[in-house]
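Note that this complex is displayed minus one protein chain, with the remaining chains in position.
Lettered A and B in written order, each chain numbered from 1.
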Amino acid sequence: MRRLLIPVLLALALTGCASDFGVYANVSEVERLRLVRTLGVDADESGVLLSADTGSGGGGRAVIWRIRAGTLAEAARRLEKNAMKYDANISHTEHVILGEAAARAGIGETLDYVARTMQMRLDTCLFVARGSRAEDLVTGARGEDASVSDMLQSLKKDAPVIYGCGVATCLEAAEALASEGCVLLRAIAPEPSPEWSEEGYTAVAPAGGAVISGDRLLGFTPEEESEAVGLLTGSVSSGCRALDYGGVPVTLLLTGADVRLKPVTEGGQPAFAVDARLRYSLQGAAAPLSVGDGAVRAGLAAAAAEEVRGELTAAIRRAQGFGCDYLGIRRALCAASPGRMAPYREAWRSLFPKMAFTVAVSAVILRTYDLGDPIA
Amino acid sequence: MTRSDGLTFRQLMALTFVCLLSPAIRLLPRAAAGSVGAGAWLAPLIAAVPAAGLTALLRALMKNRREGESLARILLRALGRGPGKAVCLLLGLWLVFYTGIILRTGAERLLSTVYVGGSPGFFMAVTALAALAVSFGRVRSLGRMGEVSALALGIVLALVLALSAPDIRPENLLPAPGPASGFLAAALPVLSVTAKGFLFPLLPGGVMRERRELAVSLRWTGLLLLVMLGITAATVGALSADVAAGLQHPFFIMIRNISVFGVIERIEAVVITLWVVTDFLFVAVLLRIFDELFAAVAERESPWPLHPILAGCSVACGLLAARDAFTLERLSQAVVPAVNLLLALILSTVALIVGKLRRTV
Partner (left out) sequence: MKTSEILDKLLKVPPHEPERRPRFPGPITAAYLEEIFENCFDFELRQVEIGGGLRASLCFMDGLVSGDAVSLTVLDPLTNGFRFGGCLTEREAAERMMAGAAYGNTVKYRTEADDAAADLLNGFCAVVFDGLRAAVTFEVRTSQGRAVSEPREEKSIKGARESFVEVLKTNTMMVRRHLRDPALKMETVTVGRRTATSVAIVWIEGLTGGGLTAELRRRVERIDIDGLLTAADLEEYVADSPLSPFPQLVQTERPDRFCLNLLEGRAGLLIDGLPLGFLAPGTFAQFFKVTEDRANHFIVASLLTLIRYLSVAVTLFLPAVFVAVAMYHQEMLPAKLMESMIDAKQSVPFPTAVEVMAMLASFELLQEAGMRLPNQLGQAVSIIGALIVGQSAVEASIVSPIAVIIVAFAGIAGYTMPDQDMAGALRLLRFLLLLAAVFAGMFGIAVGGALITYHLCSLESFGVPYMTPLAGRFGGRGLWKLLRPPLRWDKGREPALGPEDRRSRR
């Protein structure tokens, strides 16, 4: 009996070849594939416009597709199974750009598609095109071997260091929407070069944050607030700050930050306090500064701290203005003091916009990189 | 040079551990996250005492077993011929259905995570046939495979959990104070998984005696609970309780995001298909158990090979009972665990009490 089973098993395995019965429907030949790195999603009355970019990897030019369909899932399916020269493979998609109009209509469909589709990863980064359509960003990159995928790759890597705050992934967006009902996504905008005469852009610039509440875009935060947002969400690791210290332009490099939030009571009402301790290094000064002098360093630090305090306050007020805790304040407060926050868990969304808060920032200059007082 | 076909105690424990990994991963993270949120990882700890109790109950029933005597024979001895045979028959019928659900669940897992657009029948048939081929062999070969698979799957799980550690955020695991009923509800899936352990001593040939069996079995139960704790903590820690509760296969979705030093990504295909080994082994064990149940009911060996008939019935049951994923989910998340838990509890308790009263156990 056992000897008969093996040929039967083999024969059964061969039935996997039948495309409507077994697994063979999942087979694709590698040479026909092109890997989609960036997807752009735009929505209008007629449905969804999906644009896709392969990036300029593999030594070739980027391949771009545009597919229009009723829903995102349908458009993606048509993208993969099309009659064009290549088959698009979305399993290596790294970025999804939502056009501003699509984001205002709702990001739920996109998140649902990413979560439901076996090929997509949850750590795919989400961007919102500020003031433009995603299609414009996907198709408008100009320059030798330019592609939006390569630009976004670079932006993603530099975001926490240079631009002050990180880039949200689909998983983070889903988590935040499930727990807080809102999330802050990275907004981007095309940056045309003055030398470039053709229509299009040569770089992608960060354009603040896109506030998503429920699943719709409410508005944007300014790019200048990105570092403050990064400090509050804990996603910033470095950053540059230009100060005017007594008429001297000074550049400070943020080398570390400890930002703690704790719940307090103010006038019998729940409130919270933000305590930020920042560490800087002096990166450059346009005129001689007696950095060796402790008072000068203290003054510089105080000036930086005052600026940051203002930015933090503004960022929190803006979030309260939107009525959305996209800064993760509730989560931070619960981590700091779970017992004290327990009564406010359920009512947080109504409490947060009206909550009082204080922000205290202290800074310290740690070093000046091999140069004491600058050479005159 | 040869000895009677049966398992050593270690083989029984290893086989049980391997086969219970599949339902553990399927049931636990989602159910626990849904019941109790961020504190889902506490569920195995809460279930530790009742799980230990179940283990001790089963062990007490088997304590005075004779050489080569399986749990089926013990049930006959404890309950008497008539009721014992009725219980074995009931168990046999339940196991046909349960085997079908295992096959169907395994197929569905592959279809919804790796092989999009395929047909469940193909996976069920191949797994059933493979299990059928090995079910004609000796029980101790299955036991040895359990030992080898326990080591291999343990290493893979440890690696996966280690690689997923950087993605875990402690704030996702901070348990929120809530009603105790939520935590008890989260512990039930854990208990139902450990309760399935009562099936394995039904294998023919019995289990060899070993010193300190209770301590050894409690150690393995503890290991299983620890694995469940690790899986739940990793899943909820990486995805958050809200997201984990909303996904069908949160553990495999969490693995989807793991990257092995940037060289290999999306290792969920490897891990999910490794889980085919647990389904294959479980089905092979259940097919062998049918032999013993038949022999217990009919008081003789079956003259014709039962396995192909039963395997075919199981595949048919699985396909007919769960035509779509939604019915399957209801059956596999609610009905099957509840029935297994009740069977284990009631059968063990009643058999032990009646057996002690009749002085046959």
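We adopt the following convention: a residue touches a chain if its C-beta (ideal position, glycine included) is under 8 Å from a C-beta of that chain, and two chains touch if they have at least 3 such contacts.
Nothing here was measured: the structure is a model prediction, and the numbers come from that model.
Only one of B:89, B:223, B:270 or B:339 touches the absent chain when the whole complex is considered: B:270. Considering B:151, B:165, B:214 or B:320, the position touching the chain not shown turns out to be B:151 (whole complex). Take chain A: the residues that touch the chain left off the picture are 13-14, 16-17, 22-24, 26-31, 33-35, 37, 57-60, 89, 91-92, 94, 119. Listed by residue number, the positions of chain B touching the unshown chain are 1-3, 8, 10-11, 14, 110, 114-115, 123, 126-127, 130, 133-134, 137-138, 140-145, 147-149, 151, 208, 262-267, 269-270, 272-274, 276-277, 280-281.
By our rule, only the chains that are shown with their structure count from here on.
Here the CA centre of chain A is 41 Å from the CA centre of chain B. Residues 112-119, 121-122, 125-126, 129-130, 132-133, 136-137, 170-172, 174, 176-177, 239-240, 242-243, 246-247, 253, 256-257, 265-266, 305, 308 of chain B are the ones that touch chain A when the two sit in their complex. Residues 1-2, 5-6, 8-9, 12-13, 15-16, 20-23, 25-26, 91, 115, 118-119, 121-123, 171, 174-175, 178-179, 331, 334-335, 338-339, 342, 345 of chain A are the ones touching chain B in the complex.
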